[in-house]
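First comes the structure, then the notes that go with it.
Removed: one protein chain of the complex. Kept in place: all other protein chains.
This part shows chain A:
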Amino acid sequence: MTTPTTDDSTPAPTGERRTWLRDHSELGVCVLLLALGVLVLTDALTMDVDITQRGPVGPKTVPVVVGAGLLVIAALLAVDVLRGGRGQAETGEDVDLSEPADWRTVLLLTGVFLGSAVLIEPLGFPVAGALLFWGAAFALGSRRTDRDPLIAAVVSFVTYAVFNNLLGVPLPGGPLMGVL
């Protein structure tokens, strides 16, 4: 839904500028779409299409259309945002939009996820998975040091067993599974 912006009346000029940027942070989406469009177009136009082309439409056509579409949409979105249009943030059962975004939790979660991803190969899936679960629960505010690691370990080991042994999707067991 697009709602008209309310006039803000911040007195200091620097503060005013910052509020303006905050109110129009959606312009960042336009910049990203623009960059993506340029990327797709550059890739399509620098493609050296040789004799492999069969039929009148080659591998370039669709990327060119998509890239051009991205540029047009970036411009249209920018116009919409400057006219006061706003993308409505998604709601949900556990979502409370009345408070500002909690970036610390998001960064922690991202870090935990990347950390466990790196650890899968040296430590094996069961251990890295348990660390991911525990770390994510910790990032989201759970502080039960007696219960959390236990739940994480059970979830991770059961999942490993189901995928590796029941469904036949191989996951690396790591040194621990070598010992057991």
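Convention: contacts are C-beta pairs under 8 Å (C-beta built on N, C-alpha and C of every residue); 3 or more make two chains touch, one makes a residue touch a chain; residues count from 1.
Keep this in mind: contacts and distances are computed from a predicted model.
For the chain that is missing from this picture, which UniProt protein name fits: "Acyl carrier protein", "Hydrogenase expression/formation protein", "Pyruvate dehydrogenase E1 component subunit alpha" or "Tripartite tricarboxylate transporter permease"?
"Tripartite tricarboxylate transporter permease"
Under the stated touch rule, tell me which residues of chain A contact the chain that is not displayed.
Considering the whole complex, chain A reaches the absent chain at 1-2, 26, 29, 32-33, 36, 39-40, 43-44, 47, 49, 52-59, 62-63, 66, 69-70, 73-74, 76-77, 80, 85-90, 92-97, 99, 101-103, 105-106, 109-110, 113-114, 116-118, 120-121, 125, 129, 132-134, 136-142, 151-152, 155-156, 159, 163, 166-172.
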